[in-house]
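Just one protein chain is left out here, and the rest sit where they should.
Labels run A, B, C and D following the written order; every chain starts at residue 1.
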Amino acid sequence: MGKGYMGKVLFVDLSKGELKEETIPDEVYQKYIGGMGLAAYLLYNKIPANADPLGPDNIIGFLPGLLTGTGSFFTGRWMVAAKSPLTGSWGDANCGGSLSPAIKRCGYDGIFFSGISKKPVYLYIDHHTKELRDASEYWGKDAVEAEEMLIAASGSKKTRVACIGEAGEKLSLISGVSTDKGRMAGRSGIGAVMGSKKLKAIVLNGKKRIQVHDKAEMKHLSKLANKFVKFQVPLPNLMPGMAGILMRALPNAMAQDGMLYKMMLRKWGTVSMNQLSPEMGDSPIKNWMGSSKDWGFSKSYSTHPGKILKREKVKYHCYSCPLGCGGICSMKGKYKETHKPEYETVLALGGLCMNKDADSIFYLNEILNRAGMDTISAGAAAAFAIECYENGILTKKDTDGLELKWGNSKAITQLIEKMIKREGIGDLLADGVKKAAEKIGKGAEQYAIHAGGQELPMHDARNDPGFALHYTAEPTPGRHTLGAGLYYEMFQLWKVAKKLPKVLPLYMKGAKYKTDNEKAVMGATNSKFMSVVNSAGGCKFGMFIGAKRVRLFDWLNAATGWNKTPEEYLAMGENIQTIKQSFNVKHGIEPKNITVSDRVLGKPFQTEGANKGRTVDLEPVRSAYWSEFGWNPETGKPTPERMAEFTNP
Amino acid sequence: MGEYKTYRPKRKILKWLYLYVFMWFTGRAIKIAAKVDDEVKKEFDSIPNNFNVALEVLPYGPALVVGKTEDGKVQYLGSSTKDKKIDLRMIVHNIENAMQLFTFQESTAISFMRNRLYLDGEIPYAAAFVRVFDAVEVYLLPKIIAKLAVKRYPAWSLIRKLSGRVKIYLRAGIGV
Amino acid sequence: MYLPEYCEFLSPVQIASGHHVLEKIPGFLKALNAKRPLILADKGVTAAGLIGIVEDAIKDNVQIGAIDDDVPPDSDLKVVSRLSDVYRKNNCDAIIAVGGGSVLDTAKGLNILVSEDADNLMEFAGANKLKRPLKPFIAIPTTAGTGSELTMAAVIADHDNFIKILFGSRFLLPDIAIIDSRMTLTLPAFFTAATAMDAMTHAVESYICLQKNPLSDAHALSAISLISKNLLNVIRKPDDQEGRLLLAKAATLAGMAFSNSTVGIVHTLGHSVGGVCGVPHGTCMSIFLPYGLEYNYHLVNPFIAELLFPLAGPEVYADTPENKRAEKTIEYIRQLNQDLHDATGGRHARFLSEILNRDGEQMVKKSHFDAIARISIGDGTKFYNPEEIDYDDSMLVLEASWDGRPLNRNLVKKNA
Amino acid sequence: MSRTDYSDFLCPIKFCCGKLALETLPAELRVYNARKPLILFSNKAVINGLIDPVKQAFDDSEMVAGIYDGVPESPTLSTIRELSDIYIKNGHDALIAVGSGSVMNLAKVLNIVVSGEPGDLKTCQGEDKITKPLNPFFVVPEASATGLMANGSACIDNFSFTSRYLIPDYLAIDPRIVQQETVGVIIDAAMRALSSSSFAYTLPDTDYFIDPYAYLAIQTICENLIPVIENADSKKGFKDYLIMNDTEKGKMALVTASVIGGFISFCQPAGIVMRLSEALSEYCQLSSGILAGLLLPYGLEYAMLKEGYQTEKLLLALAGPDVYSRTPENERGKSAMGILRDIQDKLFHLTDGYIPRTLAGAGISENQFSEMIERMSQNDEGIDSKGCLSILNHAREGRPVSDI
Partner (left out) sequence: MAYSIIDECIGCGACRTLCPAGAITGEKEQVHVINKEFCIECGTCGRICANEAVEDGFGILCQRVKRKDWKKPVFNAGLCASCRTCVDTCPVGCISLSSSIVKKDPREYPFLEDPKACVSCGFCEADCPVDAITLEILSKETQAAA
């Protein structure tokens, strides 16, 4: 009688080089599910207060989701979590690829590293052995090369690797962890934590079986979900761009059904938004200064979905994903192929810096993946540098002779190459815009667009105020994956859980900016649901299809044998959110101080473009959001008794 | 060797509808009987205010929710117990047993005794509610059927029975 | 033989009976893989020295977690939560309850708290709220009569807001019930008579009420024959161990019978009189038993007739003609009450006005009748009585049983 | 102290018989918090069309049921492996066995495997080796149920298990299931139950907790066996659909009695008659149940003389209080045996000769008796071979046993 999870985690002490297994009782899974929840529970208890993120006390964990490998769909994502050096708060990043089942097949629901190793090492686990091995010959290699060498060294084609590149080794605070030759877990600067511990990679090739409570029910639900994924309507390449223009023009907005976005994802992947978002005002342009006027249809034409699709050799599916939004594109120049750049990468390196040249974007995408640096933060840093240069804060001498002008793709490419090698201006920018602005001074803070240190992703709060709420109120600031007004519409949670606000099929755009309590409830439900999804290893693109079509809660019940209602799962999500916020409070973070610059909130509002005249009133919605979780509405901190619940005896 | 197939249970829609209509009508009849018949009124006085009683069929079946509001008025609160404050539940295990009860093959006491119906809440109020239920059945049904539904057919005067029956049928059926 | 259209029977409690059964408890604990039991009792039990007997029987091969004996006569929420702390502090893993109904009910409540490791009992109030078997629980009844070691219900009072909370679930039943003759050896004659009549009423009523079914009838018949054969000579010779054991077994059999075929009017009135005037349960039972039979006479007299055989034995049964047997049964029971009245020197009351408390006043007065009647029509056992009971019916029976004259049967309201 | 000193009794089965008994299955599963039962049907059950009533019992409930029909008559370990694979793969959490003894036996072994792990088959072998309660196990017996299911023992290939946790938790006897049955099978089950409960009822020192069960089994069989056989194939009139007629009630009562008989044979060591009839059934085509019925009066008389069995008590159960009170004290034993013998005669007439009046009719020769008794006395010495021989001879001539 299986339970879906393995019941054990592995603790590796890099200072002493010891490996210790720890069994996790069933009650913990019943409360925190797995993945993000389990990581939050364990790290909250095991990382001492105000530990140095790059010191030995910080603990980094690699965790699969509970549903990974159980026969459910969209559940192949894995989590890496630690105290974030970039924001000083709870840091986590999640990524697809095929590493998640590999962790579980080694028999673990999580592998955690503490301490610092004297010399570079990597962890090797297969069916028989688990040990730390010397990684000095791989140290210095870029992520893709290191991965190929490690797989060859392991002698089996099925080995899965997660490793850091140069950026991580050089402790760049915006570096991440790469797997499958370029799938990135980039946010919260987790790569720097691995770099600080001298941990180059984890190499896994386990063979354990994953047992499930009710396999037939899992298949029944998966076939149901597959039916919706396979439903496809032919879509012309320029359709998204046209739709963007229409949505900008219309005064009212339509509640989105996830199936439309699913069909676009299945045909083009996330790049389908390359023209749609800038046109409707969802994408920030010219370091959040510009508007859809500056990045018109002609400028975004060079990276419109059809063009990207022409370069795509083959579609790429993450583990257990029937949708397949990824792809491998061929490239001219030094590197022959790269993972299809995501919408965030194209806009960060394109629209944000007004860089029209698609080839430079492809090349930058590949070198950033190889270096293991987060493409969003790199683009944001470049845009920040261009604006400082434009306003004279940075002179030609500071930029080692680079002409940092909007759209000068050659200069931007060289700047990012310098950032990877930490040379000159690159060393300044390699730790994110917040640290760079502090070092430069001279009023550069106003151009540094971030939330609590994390560079903002390519979704403009002025277009969907939900983003502003989730950028600032979440325990992990500056993330677009946790919730927004649009996400609540597509999740359709009110169809499975009782007492949730319904969304009108058609409503005026102005309604999005009202600060009534319903917005807070929607935001809170988003966060709770995404906590459960991230703990089960789920991918939000799958969940967009709709709660009644892709039934995550039924999968959880069938895999574990529990009999929990959707309301109980959302309550578990609330529990997980509260632990992350308690982690922040324990490490001295003041939630009310995490804000975004006024430029993002539309103060003063823009005079042209799609978000003309839009301002976002954040405070009332944020305190209502916090009280939804039972935290203190002013300070955003959970009550001490609530925090005491999580400390294990 | 045998072969295996899962059987996903079907819903008995006809029986559900029959019960739904019957419970709807009985519920309204109880509300009116509380006004018309003083014996029923006395029974309801013994039940505290803001107290809801539900005769519910597990797992999806219709329900009969009757209750007293704050100011003591008897109300028929519809046929579903979702998000209502229910103080006393009389739960029927499944729809077949409810059919036995409402086609009078078993009287209320007999189905209670055969553990088809069990109580979750204060017993004295349940006893009062069963007496009300029996009184309404005597009003609504002709003697030969009512005898099956009730343990002891009360010796009411003919006038009282007829007048009550007319009022209830009129008010419950057509009236508000 | 009576074959109903539908019936259920369940008595999943292991019964270990005999003279030296207490010594076997360590074996039972090991079978239930428990090592540190908590022994529960009430003041009366310790006063009678029964706790000493139990302790010596198991002391040398089982470590006793703790012994706690201040359980009040009617169990209470606060007592249960206090006991759960005692249980947890001594990390016990099983409960041994020694005593009557209230101790067993408290033990059931305690078992809910410690097995679900909750701290608010109210979450589990009502029927079928428990989902899993609880921790091991051994019951040692010391009053051969209540049979509460075999019922699936537990009633725990909440004295702050004066309500009685009912818990009903199959998992409340003890794993094992120990019937040891030493437990009832020192029970005084008056209590023996009262509890034995309580058991007799359980058996008789379970035979005539609506939930009558073949298995509970068989248990009831053997219970009645055991009690009627042994009661009087146990009263006369209290230290007769064999008789005590048979009476205890009869009480358990009656408990099995009535927990599947619930009792009727005698208990309806008995509970109300006990509630209003605080009269011991056994006494009310023996008084109302003949009246209960007379009240339901017109519906169940063939069954009453069948009771004559176990009650009076084959000779009397053969002598009385077919149609007179029901009358004879009722008269025999009245005669039994009379003999008990004489044997206990008048303490065993034959009718309501005779019930006296320790210092001799009349416990039940005519002024109580109204309150008793009103409460009785709300009692749970009322549903199971063959004939409907309303306010006037209970008043009629109370009046009749005030001075012991037989009930005038044609006054009883029949099906119009 | 005499034997009444210590007696240990447990009957954990919840009996539920009567109209709509099948509909109570979902409600009973809810008590055990089970949501997905696996229902096993024997081949015979499938032929008799028992699948539909059981399936409809789960209509309108929130439980998905797995139906596995056609359990082979003589199951082997590979059937257990296949079924446990189905049970685990589909996340079942309760077992319901419908049909005759062989399905119940298989279900018990399956329950051991699925509640723990396949290795338990080896560790839990033998007597009382199972330590913790197993998953819920319900039983819906057919009329041919031999009571085997109610006892706590099961065996498959060369594994045998006995434990109180193997006794089923719930027993649903429903008229729709009990209908179709051949007369011979009913008689076999009834006579087997009659002999095991008669021996339990007339024990020299009565066990007061087994008594009610035994009394009920004997009384039901005597009152209902003959009437049920007489109108076994009467068609159901319209009235019978609303209210159950007597033959239906009779059939249900007989099944209850045979289940209780099976349970009693698990509590009490097998009586002399049971062992003899098991051995005899190899020598002739009559089933062991019918042979037990034949040997019963003679076995009881022998037991009364040798070990002081209280056969006069038997008259109360056989004929009821009236006859019991009227017959004087000393003749009660004799008249009880008389009743048993004329039941045998009635069966002889009803089945027009198939069931012989005495052992002679069974066509077993003299020397086969002695050879059989030697074989029996090898494997358990407690056999008083002289006594057995005299029982068999008396049974053959139909002469009551008057002296040992």
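As a convention for this text, contacts are C-beta pairs under 8 Å (C-beta built on N, C-alpha and C of every residue); 3 or more make two chains touch, one makes a residue touch a chain.
Just so you know, these numbers come straight off a predicted model, no measurement behind them.
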> Which displayed chains does the hidden chain touch?
Replying inline: A, D
>> In the whole complex, not just what's shown, which of A:42, A:93, A:185 or A:218 touches the removed chain?
In response: A:218
> Considering the whole complex, which of A:257, A:312 or A:568 touches the chain not shown?
Replying inline: A:312
>> Using the touch definition from the top, which of D:81, D:132, D:326 or D:386 touches the missing chain?
In response: D:81
> Thinking of the whole complex, not just what is shown, which of D:34, D:121, D:143 or D:300 touches the missing chain?
Replying inline: D:121
> Touching the left-out chain: which of A:16, A:208 or A:410?
Replying inline: A:208
> So which bits of chain A touch the chain we can't see?
Replying inline: 69, 71-73, 98, 101-102, 105, 127-128, 156-158, 207-209, 215, 218-219, 222-223, 226, 229-230, 312-322, 324, 327
> Which chain D residues would touch the chain omitted from the figure, given the whole complex?
Replying inline: 77-78, 80-81, 84, 113, 117-119, 121-122
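Everything below uses one rule, namely that only the chains that are shown with their structure count from here on.
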>> Rounded to a whole Å, what is the gap between the Cα centroids of chain C and chain D?
In response: 33
> From the C-alpha centre of chain A to that of chain B, how far is it in Å?
Replying inline: 56
> Where the CA atoms of chain A average out and where those of chain C average out, how many Å apart are those spots?
Replying inline: 67
> Which chain C residues touch at least two other chains?
Replying inline: 6-8, 128
> For chain A, which residues are shared contacts with two or more other chains?
Replying inline: 216
> Any idea which chain D residues touch chain C in the complex?
Replying inline: 1, 4-21, 30-31, 33, 131, 133, 208-209, 211-213, 215-216, 219-220, 223, 243-244, 246, 249-250, 252-253, 256, 321-322, 324-326
> Tell me, which parts of chain B touch chain D in their complex?
Replying inline: 1-12, 15-16, 58-61, 93-97, 100, 105, 114-116
> Contact residues on chain A for chain D in the complex?
Replying inline: 1-2, 212-217, 558, 561, 563
